[in-house]
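Notes to accompany the following structure.
Showing just some of the chains, left in place.
The letters A and B name the chains in turn, as written, and every chain counts its residues from 1.
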Amino acid sequence: MADALRPIEITRNFTKHAEGSVLMACGDTKVLCTASIEEKVPPFLRGAGKGWVTAEYSMLPRATQDRMQRESAKGKISGRTHEIQRLIGRSLRAAVDLQALGERTIWVDCDVLQADGGTRTASITGACLAVADALQTLRKNGKVQGNPLRDWVAAISVGMYQGQAVLDLDYAEDSHAEVDMNVVMTGAGAFVEVQGTAEGAVFSDQEMAAMLALARQGIRDLIARQREEIPEALP
Amino acid sequence: MADALRPIEITRNFTKHAEGSVLMACGDTKVLCTASIEEKVPPFLRGAGKGWVTAEYSMLPRATQDRMQRESAKGKISGRTHEIQRLIGRSLRAAVDLQALGERTIWVDCDVLQADGGTRTASITGACLAVADALQTLRKNGKVQGNPLRDWVAAISVGMYQGQAVLDLDYAEDSHAEVDMNVVMTGAGAFVEVQGTAEGAVFSDQEMAAMLALARQGIRDLIARQREEIPEALP
């Protein structure tokens, strides 16, 4: 249905080494999101008394219908990958109180095991859970005071498809959508990012409003799922 | 003023080899935009009977307050550059009828000679003029039938700065803005791209509406300037 999320499946502690490790499935899209704590910050923050959250994103070569060449084999990261990992990083920094985090870095890794549309939004939603788990570890170990998790953050894609606003597009819909919009919001209902893109088309005020309304509703549901998973993360 | 564009200066034919060459100045931001016609298309379009528009963006090392290292010397293109050149390319493809263009590519090069905020939006607005000039050349030479220019496209940045919606931020404003939004629209008043980003902050529906209203007005003015410059491009 145009206004329904695809089935969500969340598996925490999917791998054992990371401080947070979540396998996030949205329909047939499956992303392994890990959050790793490093006890130092990048050079531009040294001595600033606050922390950082950064993200990397990659697809396994056969996550897709046709096998794609590895970026390590090509020797460089594509523009699309750069764009996505910058988006994930900014989105998660909105969820974290960097002062309360202290001088440490959270490395978020989103590795797409299986792709069927919406990999960047599934990455954000899943990674927020992984970050929440990692922050719980820090709290239990007494490494931070207070709660560095400011709010939940989740993301969803919406689009105009066959003239209609559609929520949570799968790959078949996405590749034929006239407009594609990724929206990131907080539990408090504020925007973190809005990225609407028309490839070979344009969109009106009314279409934008319809897409944003769907996105708002979808994100509300996703954040409800996040709260259920780790209620103690943000009481 | 918060709702005013900075002074615009447009110099066509700034360099002599390119089919379109525009020096676009928006306040102290100066971008040399060229459009080059290549009589072939990328592999994924071969034989499809239509053309392509692609863009590259770069800053001269001392376009900025402090000298930046060249990307050619670093041996790779930054994520920021990738993100911007993908945005410019998509925006200009909205202005061009790729069928009418025929099997050729327009290479758009945006080289920032001097930066003071808004380099990506000045690039789009200036490059649309360079593309229009290049298309005029194709029409005069009888290489295309009809007019491949579908509509004018221009872009502007807006943001939330000290709690207020502000149009066309310069570097000083941009680096302290809570929210930064780049908007690309057509002469017909439709959206091509909306990219709103809150670094370490969030924004509400009301703030988004205020920013979009300012952007709409600024782009209307920019497109009026484009029409004046080359009235024959889109009669």
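Throughout what follows, a contact is a pair of C-beta atoms (placed from the backbone, for glycine too) under 8 Å apart; a residue touches a chain by one contact, two chains touch by 3 or more.
Not measured: the values here are computed from a predicted model.
Here 2 copies are displayed; the structure file describes the full homo-oligomeric complex as 6 copies.
Methods note: only the chains that are shown with their structure count from here on.
Note on chain placement: the centre of subunit A and the centre of subunit B lie 28 Å apart, centres being C-alpha means. For subunit B in complex with subunit A, the residues that touch the partner chain are 76-80, 82-83, 85-86, 90, 93-94, 98, 181, 186, 188, 190-205, 208.
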